[in-house]
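This view holds just a subset of the chains, kept in their places.
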Amino acid sequence: MKELQVGLIGCGAIGRDHAQRIQNKLQRAKIVAVTDVIKESAQKVAQLCGCKVAETAEDIIADPKIDAVVVTAWDPAHKELVLECIKHKKFVFCEKPLATEAKGAKEIIKAEMEGGQRLVQVGFMRRYDKGYRQMKELIDAGEIGAPLLVHSAHRNVASGQGVTEDFMITQTCIHEIDLTKWLIQDDYDSVRCIVGRTSKEAPEGLRDPQMVMIRTKSGICIDIEVFLNARFGYDIQCQVVGENGTVNLPDPSYPPIRKEAFKGTSLCMDWSVRFIEAYDVELQEWIDNTLEGITSGPNSWDGYIAALTADLLIQSRDEGGTEIKLNTPERPVFYA
Amino acid sequence: MKELQVGLIGCGAIGRDHAQRIQNKLQRAKIVAVTDVIKESAQKVAQLCGCKVAETAEDIIADPKIDAVVVTAWDPAHKELVLECIKHKKFVFCEKPLATEAKGAKEIIKAEMEGGQRLVQVGFMRRYDKGYRQMKELIDAGEIGAPLLVHSAHRNVASGQGVTEDFMITQTCIHEIDLTKWLIQDDYDSVRCIVGRTSKEAPEGLRDPQMVMIRTKSGICIDIEVFLNARFGYDIQCQVVGENGTVNLPDPSYPPIRKEAFKGTSLCMDWSVRFIEAYDVELQEWIDNTLEGITSGPNSWDGYIAALTADLLIQSRDEGGTEIKLNTPERPVFYA
Amino acid sequence: MKELQVGLIGCGAIGRDHAQRIQNKLQRAKIVAVTDVIKESAQKVAQLCGCKVAETAEDIIADPKIDAVVVTAWDPAHKELVLECIKHKKFVFCEKPLATEAKGAKEIIKAEMEGGQRLVQVGFMRRYDKGYRQMKELIDAGEIGAPLLVHSAHRNVASGQGVTEDFMITQTCIHEIDLTKWLIQDDYDSVRCIVGRTSKEAPEGLRDPQMVMIRTKSGICIDIEVFLNARFGYDIQCQVVGENGTVNLPDPSYPPIRKEAFKGTSLCMDWSVRFIEAYDVELQEWIDNTLEGITSGPNSWDGYIAALTADLLIQSRDEGGTEIKLNTPERPVFYA
């Protein structure tokens, strides 16, 4: 097999981007069919990609000429679509979240383990960002000694319409939740979410920013500032403090300027371009791995842990910032 | 009065430094007498400064030819010495801590308020550091909007001999405790101290680093990393996140170098030089204010709040990181 | 025409890289035939790309099934191969230099203009580097006002075997010669090359570093440090000083580290990776333009000016640093 035949389910913004990415930018894969509950959306993407429209998601998943599936449907549909892929032993790339609640992710884990083969990759693209990968290489090489603390921040320019406090955790902080675990290779033990002073820039009803604290099983303390209305830039910060040094995520690169009594560089203002190269690398590696019949990225267990951590953070916040234990079993060898 | 006649009590390392600073580097003051329970120490400093040795602390405080007193004795003696100065209506500069426990500081407040005149300045020198002052100016000018969060770190190269976990709070973090309150002009509401994964570089029995979390009355969340064995440098970090931007404490300035596949600058390794200019400014301002008969720096209330916050942080740490309320009355107008 | 059929002449290191780049990484082009005077080299690349080996360069250039040609042969062959492509009206991407001497480039200009169609792109890949493009955007947007001065440096870790002083200009500085002209949109008026103090790290007979000075027709002063044995890194610097500000080429991005009394980031040590993304963009744009029947990159005139400037810099250096005028006619409208 030299070219992966891909079917895509869900033709919204991210679905259209992934479809075009695979069709025009990446190597060794072809979008052969797309579908969406809104037929028009599917037809538009099909036209852009020169592929056919499938009637239903099931038609794509069951099609023997389709090697692998990309799930970019709306969040509540993720669980059932992934379960269907597992039933048909299809490799599936599912955009985050794997399921809207931890228990949905647990069902997927059960089905995948019973099937005896890892098939699912969850779309946590930050693991594919060059800067984070450079950090991880340095940490893994022992450059800063054993990690002891992680300080991070997720700052958006403005919260979109209809954004809720739960969204701050399940859609925003979820990236740091998955990424940090991967970066320092540890499992989470307990979580806290503390609401501070709310910015006057935040819309009514959204207490923004919030501080997330996570402690790992080995005791590493992680703090994450989640701030959706930071105004000055889309600013993603991460510092790992080790026994002998610290390492930071590099900021995106812009030309240094001196002008009007100030020196410095621009900041990224648009979240949609910040990790655009990470999306490319993520899907190209998924294609190449799938062609080899293997999986290597964030798996169902990672999707489950992320969902569980998010659930408990929301509970902690609602209880006024109390510490809540995860009480998860050990990561199964199947997902090691 | 054109030159302040100063008596100094306590001739250890910091006492000797302050005495020489006043005698050789600063303007408008003279060390006229020093004393120490160890006569030899007093004689050495007297020789360096060309001044006389007083028999007792009381001799200095009661001496009508002495305008003001510097207290650099060992910590447990601070409270009584300051009380004696208040009794004699002498201006007094007392090195931190004002008292080893909050209740000692409370006695001082009571005595000073009854005396009807502010006389005490506590040696929190960071408020006189150029970088912190530049930060405060920018914040006060509204450059970043209202402060919402503070992220800070206090990293030492190595914990000295005999350093205990309490020391991490009462001697190390105490600087951030006072400084942050001043920087963001707010009062503290609750504290937490969380012990994380201990560095293998830490001496037996010292759980290092620790994370301090403070919430102010207006809800500002402050986190402070306290790390005494960071090895790579004496690294003091502070970032204030406001509604429209962030501002950081500048690192000490060194020439940028490119060498051996690396570019960057040296880090300060020696805590004793990091704030040396702040000490100069602190004492010069104290001298000039005292000559005018006024006080403007950290006062007894600040010393009390710092001691109380430290006490509660230790309690929180011993209770496993629970949130503890300060329950302090409003700052008296006397100390506004 | 949806996929460009490409023939490649010259299967050395850069030829093999470009062939694989087109075959495995880029879109909308296919390597269909390669050749080399050393048959074995051609066979290796043909195998890597799954394409055929052509007997001669002429076989490739004359082949009606081949849409466009990539010339990566050794430098002295460039001129004749490009002329042959022009004769056959084939689009040709020719690695720098277009010709080993200015007069060879002049022949190409003559032939191309007589043919009435621009067909040639010269491989000055820096124009496709993200950092230089960001600089140019800022300059063109008027962010720093009209350019007045350019300060730049081209530092290599070590000069390769057999590198001569002429190489310092014709192979190293040649990049800045083309790039700067493009960046500030001006033509060169005079040049100087000054030999300074030679590093003891330089091999016998190579006076390294050297300083190049160029003045443009509008009077902009450009200085270029050329230093082949800088040891500490592959360090490419460029600052444009404008009437109201300055802008710099950003350094490659690495994670900031604090470690062992130092803070900073790694420097790139390997020239072959520094502009690797620029090569990708360069060839993808060439492919896409060629499919549209147009040219937009560095053209024969640019190749000629670069060669002429290099010739005169060598002459200036040999004359002890005298100023030499270019005396070139205006850029023909054909190459505007």
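Each chain carries a letter (A, B and C) given by its place in the written order, and its residues are counted from 1.
Note that in this section a residue touches a chain if its C-beta (ideal position, glycine included) is under 8 Å from a C-beta of that chain, and two chains touch if they have at least 3 such contacts.
Predicted model only: the values in this text are computed from it and were never measured.
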{"item": "Number of identical chains in the entire complex, 3 depicted", "value": "4"}
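Basically, only the chains that are shown with their structure count from here on.
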{"item": "Chain whose averaged C-alpha position falls nearest the assembly-wide average", "value": "A"}
{"item": "Same vs different contact residues, subunit A with subunit B, by half of numbers used", "value": "same"}
{"item": "Chain whose mean Cα position lies farthest from subunit A", "value": "B"}
{"item": "Chain centre separation in whole Å, for subunit C relative to subunit B (CA means)", "value": "59"}
{"item": "Subunit A and subunit C, separation of their C-alpha mean positions in angstrom", "value": "39"}
{"item": "Averaged-CA centre spacing for the pair subunit B and subunit A, given as whole angstrom", "value": "44"}
{"item": "Multi-chain contact residues (two or more partners), subunit A", "value": "244-246"}
{"item": "Touching residues (chain side subunit C, partner subunit A) in the complex", "value": "24-25, 27, 130-131, 134-135, 138, 143-144, 244-260, 265"}
{"item": "Residue ranges of subunit B in contact with subunit C within the complex", "value": "232-233, 235, 251, 258-267, 269"}
{"item": "Residues of subunit B touching subunit A in the complex", "value": "145-149, 151, 153, 194-201, 209, 211, 213, 215-216, 218-221, 223, 225, 227, 230-232, 241, 243-246, 321, 323"}
